[in-house]
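The complex is shown incomplete by one protein chain, all other protein chains being positioned as in the whole.
Chain naming follows the written order as A, B and C, and within any one chain the residues start at number 1.
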Amino acid sequence: MKKFGIIVLPGSNCDSDCFYAVRDYLEQDAEYVWHEENNLDRYDVLMIPGGFSYGDYLRPGALARFSPAVQNLVKEAEKGKLIIGICNGFQILTELGLLPGALMRNKNLKFICKHVTLKVEKVCAPFTSRLRVGQRISLPIAHKDGNYYASDAVLEELNRNEQILLRYDEDVNGSVQGIAAIISKEGNVLGMMPHPERACDSMLGNTDGMYIFGSVLDYLTKRGQ
Amino acid sequence: MENQQSPWKILGLTDSEYQEIIKGLGREPNITELGMFSVMWSEHCAYKNSKPLLKLLPSKGPNVMQGPGENAGVLDIGDGLALVMKIESHNHPSAVEPYQGAATGVGGIVRDIFAMGARPVVLLDSLRFGPLNTDRTNYLFEQIVAGISDYGNCIGVPTVGGETYFANCYQRSPLVNALCAGIADISKLQTGKASGIGNPVLIVGATTGRDGIGGASFASQELGENAEEKLPSVQVGDPFLEKLLIEACLEAYETGYVVAVQDMGAAGITSSASEMASHGNVGMELDLDKVPLRAEAMTPFEILISESQERMLLVVEKGKEDIVKQIMKKWGLRAEVMGHITDDQMMRIYQHGHMVAEVPAHLLADGAPQYVREGVPPKNLEQLRVLEIPSLALPEDFNAAFLSVLSAPNVASKSWIYQQFDHTVRTDTVIKPGMDAALVRIKGKKQAVAFTTDCNSIYCFLDPYEGAKDAVVEAARNLSMVGAVPIGITDCLNFGNPEDPVVYWQMKRCVEGIRDACEALNIPVISGNVSLYNETENGPIYPTPVIGCAGLLEDVSLFCTNSFKDEGDIIVLLGEDKGEMGGSEYIQQQYGLVKGVPPKADLAMEGELQDCVRTLIKSNLIKSAHDVSDGGLAVCLAECAMGGQKGFVADIETEERSDVALFSESQSRCILSVEAEALHDVLGMASTFNIPAHVLGSVEGKSVVININGREIINVPLEECMRHYDQGLLWSMNGI
Amino acid sequence: MKSHVVWGASNMAHANVYVTLKKDILDPQGEAVKNALHTLGYKNVMDVRVGKYIVLTLENNSENDINAVVEEISKKVLSNPVIEDFSFDIVED
Partner (left out) sequence: MKSHVVWGASNMAHANVYVTLKKDILDPQGEAVKNALHTLGYKNVMDVRVGKYIVLTLENNSENDINAVVEEISKKVLSNPVIEDFSFDIVED
């Protein structure tokens, strides 16, 4: 069993969704990690779930990045641990500087909740090994600030290093180059706006999220051998 | 001062109400006490004009654990679980400040639910506006939707449904009704009945400011010359704080040390404290110095009636207050002991060491007089109910007439709205917005719950009794279409000024309609809310008794949706058209008329139809089910087609005019799609239930094709239908 | 006020509009920021209010009194008079 730590910040609201996805569909250990926690040693994967940490006040992620658990996550990332930030988690990772760029207000200025089609841009071991390049998957989005921005120089680097994993098939929120998910240069930190944890159960009509979680599990299992 | 009125009148109390207070107290009230009475005896808190009517509603049933009277109603849904549900209006605040008004409306109803010990799991919103494409209406519309969106999304409670209508009467009186439901372990349910002499009373959450104080009438007395600037300040919601409050309260209940809880809604501390004391037959001593304040120099009166949001009042077991405070602190919330329970049923309020008010809890919370008024029907009613169909010219282009109904804002897709609401958070939404009812599962359990809100207020305007009946049967029918059994109703009665005999008559007839429909269909009313005085100088709103209804689906895997599934499936119509065009969307769109006799529901037939459809779903005999409502049969068929992205050809045999056959809104009808092999069984089942069934055609092609008596009347490509249906709302906003 | 001249950088003006919540109105955002700053050790921050800062670039021609236009825009569009106040200053190029 691999242990997934799900960081609970004041205002997180997809923490339990992540918990059930890991426990019930991935069938691995899921544990909540309170935002004041200092020791994150015992987890194989750390997740920052979606929601509105600190109400998204000032900017999404602006205040959450100072939480002890989030600060400690930086050290864990440096050690090479897998980190997954979904939605608000992605916003926090960019505010922290663990991932480049920023997530701005959606182009239409509104919250958008719907399923979107995503194009797989890159297949890489920890996060997308169960997919093929060019494959289309569908995942739900639910955000008001998912409009990814990065400067031309950073974009050039993201493309050169193949750090872009998923792009929106259509322009849903104004993201530059349709970017929906990126990884860090080292490849162990994932940030994505769509919600894979909301797409793990056939009863809800979509299990494409399991591609992501399944890839993570494959990687951990292989590495463990 | 030029205003020489007596203080109680300025505060909105009548002379005789003032005499009642003196009689109850045995003396004249001081200004603080008078203020407390004025808010507690207001229509909003005391239901002075509606209580006698509300008593007519059936509220008993095998599943009912808590009927009207608590913060919310409670239903037993099996397996040790309770469903907690309530609807509430925030009409007046939303008319003044639409964004904050709608947001705080959501916040308020959510607190009612977790005050009962339940975790809030769904929100629905029932909205009414004037016609789009005026600056003011577009502004109200966008801001109200944004307010609901920002608040509901932030607290992580999915908004899974609702309804949205547009009519002239709501131009300056928009309606914002929010419904919240939660799930609780029956053993963890909380009450609002204070008990335990000496137990501490804690105020938890936000600081108290001058939000929403008193209303303009009060301001004119107290504030004198600069009254304009000092009008009651708008309540501002803090959804982040609310999210913390939900988690902290639910965690505090787990300790078992919370004796009673109540949210602070209208009339603030006064209301929650005195209601808790009155319902528990105890008294309370409260020290206002302990209330964390946000504004300077607040008077006792202001502290007592402030409507600052995101606050709760908790009665906790004596000696355990620190444990509860610790939990609040963990979640970053303030909690202060502001008093304790006493044994003499008196509310005693202190500030700076002096007693500033001393009133019997019962008198304050439950002592307001009730008024039974005389109602009279409007003089022009008979004239309004005349609709001579033969005198109306048939449309030249039926395709165009059909598309104009499909794109009418009352019919068109509401996706522009619900895409702004997070409806997938919590990963339990099995049927999302856009269908007849939303379906929400409960993780780890077999059963699921379904929700809808409904009210066609034009019907209610033309016939309050039949219109209210229609609202109940439509709500129940929407639940039945997904397979769920309707188990409880929460209603929001939105009306004009009850002192107007016509409005009172509308109220009374609506309540009677709800009563009769509920009794026939066996659905108890477990909670509700009344919002009166929704009117401007142009008159009252249409009577709008919004029905929120919950349903129970025993096995979540056996649900049904409204969209056609496969080419070749047979389309079956259950029920009979009675050619009822009064108040229909078509008559409004095509002829600009709000007239006629609205559809009259046959309650016995309705019950059978719904039972029949639920049985068909349970037996896995049908692939889709969708009831006929706004826009009639043509719109119903088109919605099935658009949902499944499948065309169809249907043949209607009728003796009616073509437009009547297409657009009549007769109740107790629905469209099913069925695999050819199952047709025999489906028709057999219908006849067992005594429900007329007609095979209309089949799912095929890429167009909506409707023939009447063998002649093609409508033929529109599916894409064209979808463009009208999907864009209709936006087109209206942009005046297209 | 300048007289009407041909289009060019010189006849543009900037208006800085400051929109703030009225004094008595709760500012949840400001509260949250204040609490965060306290946690970070900035204990001497006593209050935080978050408002909007809007920069308008306007073509400055004699037909319009720019002060009046900005005042009108601020009142009608940029602020919500029920809960917000505004002020502005104008910088002519």
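By our rule, a contact is a pair of C-beta atoms (placed from the backbone, for glycine too) under 8 Å apart; a residue touches a chain by one contact, two chains touch by 3 or more.
Just so it is clear, the model here is predicted, and its values are computed rather than measured.
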Contact list for the unshown chain, restricted to visible chains:
A, C
Pick out which of A:K3, A:R59, A:H115 or A:R167 touches the chain that's been left out of the picture.
A:R59
Among A:K3, A:R23 or A:K107, which residue is in contact with the omitted chain in the full complex?
A:K107
Residues belonging to chain A that touch the chain removed from view
58-59, 62-63, 66, 94-95, 100-102, 104-109, 147, 149-151, 174
Touching the hidden chain in the full complex, which residues of chain C are there? Just list them.
12, 18-20, 30, 33, 36-37, 40, 42, 44-61, 64, 69, 73, 76-78
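Everything below uses one rule, namely that only the chains that are shown with their structure count from here on.
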Would you identify the shape of the chain contact graph, picking one of line, ring, star, complete or other?
complete
I'd like to verify one number: the distance from the centre of chain A to the centre of chain C, where each centre is the average of its C-alpha atoms, in whole angstrom.
36
Centroid distance [mean C-alpha coordinates] between chain C and chain B, Å:
39
Which positions in chain C touch two or more other chains at once?
28, 32
Mark out which residues of chain A touch at least two other chains, giving numbers and ranges.
54-55, 57
